[in-house]
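So the structure is just underneath, and the comments pick up after that.
Here the complex is missing one protein chain, while the rest keep their positions.
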Amino acid sequence: MGAIIKPDAHLILYLPSGNHKIVKVSPGRKVPLGKFGSFDADQILGHPFGLTYEIDNQGCLTVVDSLDSVVDEATWTDSEDNRMLVDDPDSQKMTMDEIETLKKDKQLTGQEIVAKVIESHSAFNKKTAFSQEKYIQRKAQKFLKRFRTQSIGSNELMEYYNAKDPARIMDLRMETLGLMLSLANVQPGGTYLIVDGVSSLVVCAVLERLGPEGQLVLLHENEMVNLEPLQLMGIDLVSDPRVKPVSFLKFLHPEEFRAELEFATAPPPQEQLDQLKTSQRNRTLRRYRKAVQYKNIVDLRNSHSFDALLIATTLQVSGLVQALIPFVHGSRSIVVYHPCKEPLVDLEENITRPDNRLIATQILESAVRPYQSVPGRFHPHMSLERGGGYILHCLRAYPTAVQAQGRR
Amino acid sequence: MGAIIKPDAHLILYLPSGNHKIVKVSPGRKVPLGKFGSFDADQILGHPFGLTYEIDNQGCLTVVDSLDSVVDEATWTDSEDNRMLVDDPDSQKMTMDEIETLKKDKQLTGQEIVAKVIESHSAFNKKTAFSQEKYIQRKAQKFLKRFRTQSIGSNELMEYYNAKDPARIMDLRMETLGLMLSLANVQPGGTYLIVDGVSSLVVCAVLERLGPEGQLVLLHENEMVNLEPLQLMGIDLVSDPRVKPVSFLKFLHPEEFRAELEFATAPPPQEQLDQLKTSQRNRTLRRYRKAVQYKNIVDLRNSHSFDALLIATTLQVSGLVQALIPFVHGSRSIVVYHPCKEPLVDLEENITRPDNRLIATQILESAVRPYQSVPGRFHPHMSLERGGGYILHCLRAYPTAVQAQGRR
Amino acid sequence: MGFLDLPNVISEGDLVMVRLGKSQFKPVTMQSGETLHTRYGSYPHNDMIGKPYGSQIPAMGDKGFVHVLAPTPELWTLSLPHRTQIVYTPDASYIVQRLEIRPGSKVIEAGTGSGSFTHALGRTVGTSGDVWTFEFHEVRWEAAKVELEQHGYKDIVHSFYRDVCSDGFQPASGVHAVFLDLPKPWLAIPSLPQYLELGGISRICCFSPCVEQVIETIKTLKECSWTQIETVEVSCREWIVRKEMRRTLEDVLKRQESFRERRSAIQQRKRKLEELEKQDDDDDSSVVGSPPNKDDIPYVDLYNPWGKGERIVKGDDRFQWDIFSAGERDIKSHTSFLTFAVLAPAPPKMKT
Partner (left out) sequence: MGFLDLPNVISEGDLVMVRLGKSQFKPVTMQSGETLHTRYGSYPHNDMIGKPYGSQIPAMGDKGFVHVLAPTPELWTLSLPHRTQIVYTPDASYIVQRLEIRPGSKVIEAGTGSGSFTHALGRTVGTSGDVWTFEFHEVRWEAAKVELEQHGYKDIVHSFYRDVCSDGFQPASGVHAVFLDLPKPWLAIPSLPQYLELGGISRICCFSPCVEQVIETIKTLKECSWTQIETVEVSCREWIVRKEMRRTLEDVLKRQESFRERRSAIQQRKRKLEELEKQDDDDDSSVVGSPPNKDDIPYVDLYNPWGKGERIVKGDDRFQWDIFSAGERDIKSHTSFLTFAVLAPAPPKMKT
């Protein structure tokens, strides 16, 4: 059996308009859907993910086949071409008020409203089948009260940020994220070093591939790491034991934190704890646990054997990569994402190519081109959001002591 | 009636292999075609361009429909898929020697040889129709002795250099050249300023659009302009009165050439000429004509009214554009080509955007993607030569004396 | 003045392309006494007439300005409303180059559509050439015809209201190049040969958005003996140049150092306060000097290399800036498939 929707789960709901909405479904609570009204969460709790529902005017849900199909087969006549069609804003005879009346007073469903709207278009049969279909689809997106449920993973997170504020994920897209994970050879049980300036999207995606045994060290540039925003979408990075956040300073300069590391070598003696007030004792124990976690990270660091370094940040990447080379194990990958090519060209020219600890540097640009797949009208989408940015990939090597000269 | 092949014309011949060859066809002479032998030029003189010929073993030509179609319909059986096909270099039972015998001794035509080669392939009917077609095409390209004639214009020139040494035209491609000409609004009767580091390709293309009234000033970076190479292809830039070459130094600093300009103001007095030896007189007259041509260019320069500036060069473009801005008339275009984006980004950032004499800067990248159009197997070509580089386009403006501030 | 006249100075009656925004152009016919009102201020035509094309014109009593530009087929295309079917410049320029259209060429176009490509064809064939253009949508035909005449193409472009699929391409003759932007080009292709140049090479481009149309078109072209059939797509990206502040690892480390200093300063003060409290508890009278003040936190200047919390204008020279270029956000990924083909001339008698 596939996963089911559990109480208090976070979901992403896809709407006919192509928009989506992140909601939490709690027993006995209503789920608000904006102008579509709302529905009782209980109606979908226990259901599998991936179903599409239609909301009637009472807020009751029915499972339907698709978000935007209206009637099985268009029964209208069409025109070979649009030579008879004259642009006329008055060809739609129904006013918005009349449509509102249909909705509110006549209690028509979305489907029925779309049918009425088409009926009242005076020039509908002068349109080509192509234009008719576009018109119906536009109306369907406007009047159908449907949604599809989906659990939230890295792909949905990416879609969410891409619609809301693509800068927060540095315009990262699925083809490029997928390519990063493959080139970094992310797999169950691995140990990864990550710089994530993309709202923890890389962290999430790596966790999905990590299995229970893997782990990742997350380097952050602030005073404290900020993993809370994803809690609001039901993704708990804060208490995931596989996620080990640490500041650049503490990772790169553990020698400045000797006291903390020494503190972690043995638990505070019981007699010492016994002498403290409860609040002080708890504070000491918390400090000890944090120090142990830090020591654990420093041990990973000192083993120089991360299974890959993944970077997606607005920090200048050249200096970053240079500082982190030593910690990556030989034959493992360094993968750096940037929406623009320039920082990666700089990185290749000034760091990865001159440094013989890095080999096989390549800068890649991956892009996906979607097609419209309406029967009889197959073609690439007319417009497209811009491509998925660039990846620099190279491998960590151990040069021989006496530098071999020559080729390459 | 369309153009016909005149005596001593230069032609480009396209071969079934996709290669081409530039030849001169002179009455009574043979035209060599490498391993395909040769044919008498007289056989095609007076013919229209664009025909496809097959050469028989006596060197006689017949007009045929296509360069590479072999037999009307394949009569072999095919296989649904290639599950029965095992890679085996021995499946072709005929040796190269046997094929040579067919050619030389049996005097078979290319078509007949291809048919024999297919017959003797033991696993041919285990191939899919798709693989069969590919196989036949490969053999057709190898054995068919055919060629198609074509006159030489900018498109053929581009194809020639693209195959021979793309660096000599800086990887310029048809989509980008076409876009340059459109954005520069090249039209009959215009006057254009050109920097051409692409083997005179831009000059040729502009001339094709210029009509008899137009003219172009060609800035060159050497001691002398080099227009001779195109003579070998029948394109005479040297004696074309519309082409006015001048060095950067003489164009930008006419004040250093006052003597020459003064010399051009009036023809040398007859009495003075009479006193000279013949050789000296000719030299003086030649010097006078050159001075007049130079003065003519300087007059064009001083009118500050070129109808566009077109640049394709490996020189650093920022300094170049900055020096040439004053000579372009208001509302006319500056169009700069480069195979890499970096120099154009530098040009936009440091010259065209900060300078209020230039507006509407854009950097464009145009690319053509060809499809394979075999019936039943429509798809983009699997591999593709890299794209057509980048264009920076902007318009010349006259700022108001008191600089308007604010938007933009 | 027509598009083909390459005028230098704006005259009464000229069609001027007024540049309002980045790629916002408004065609305006100059009439002295009239005023152009825009969101960016008002501009009396009298301020423009007599100025050279390309001039920057300040708004009447305002801070705005516009540029007055000479019309070209490309600017005209940009000024058209986007909903109209338009052959955009990247496609148009490639088609003209590949069909080898030149001054004096004779060209067929069907349908005319918005007439934007017709302008580009007319520019290239010039007064020694001819463009026969056909449109089956009456309103569209009328509009394009009027515009083309106003724009100075009267003697070059010949417009017809006609369905070429059923009624052919009369009176075109001696044609070198054919452009078909029709829902079903395969219905028009068979009748073409009679209009083409005798004994010359003819070239065709069929413009179709969908694969199914392309497949049908290729079939018909083959049946009608066209050769060198090739379908392509032209795509064109614009690249936007921008500045981004350089943020280095060294600055991150210094900043994290300063966080650390601040934290340890706060902790020291806290410890001090606790000690004092303890002393307070132990011996109230032993306090020497003034008690620690809440606001007395030792001030640690946080290292702020990137001006956090300030309003920074791009390029501010207190910071380092990198120049990046990024593709425009919304790409016209697909306009149409362009199917090209060549019809060879009839073969002459062979000399043997």
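Which chain is which? They are A, B and C, in the order written, and residues in each are numbered from 1.
Basically, a residue touches a chain if its C-beta (ideal position, glycine included) is under 8 Å from a C-beta of that chain, and two chains touch if they have at least 3 such contacts.
Treat the numbers as computed from the prediction; the structure is a model and nothing was measured.
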{"item": "Residue, one of B:Ala205, B:Leu320 or B:Cys394, that touches the chain absent here", "value": "B:Leu320"}
{"item": "Given B:Lys106, B:Arg138, B:Lys164 or B:Arg377, the one touching the chain that is not displayed", "value": "B:Arg377"}
{"item": "Interface with the unshown chain - residue positions in chain B", "value": "80-83, 85-87, 128, 221-223, 247-250, 252-253, 314-316, 319-320, 323, 339-343, 369, 376-387"}
{"item": "For chain A, residues in touch with the removed chain", "value": "1-4, 42-43, 46-52, 60-63, 65-66, 153-155, 174-175, 177-179, 181-183, 185, 187-190, 205, 208-211, 305, 307, 329-332, 341, 345-346, 348-349, 353, 356, 359-360, 362-371, 373, 375, 378, 380, 390, 395-400, 402, 404-408"}
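We take it that only the chains that are shown with their structure count from here on.
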{"item": "Chains linked by the largest number of contacting C-beta pairs", "value": "B-C"}
{"item": "Centroid spacing, where centroids are CA-atom means, of chain B and chain C in whole angstrom", "value": "27"}
{"item": "Distance from chain B to chain A - Cα centre to Cα centre, in angstrom", "value": "47"}
{"item": "Per-residue multi-chain contacts in chain A, two or more chains", "value": "341"}
{"item": "Multi-partner residues of chain C (each touching 2 or more other chains)", "value": "211, 233, 323, 325, 337"}
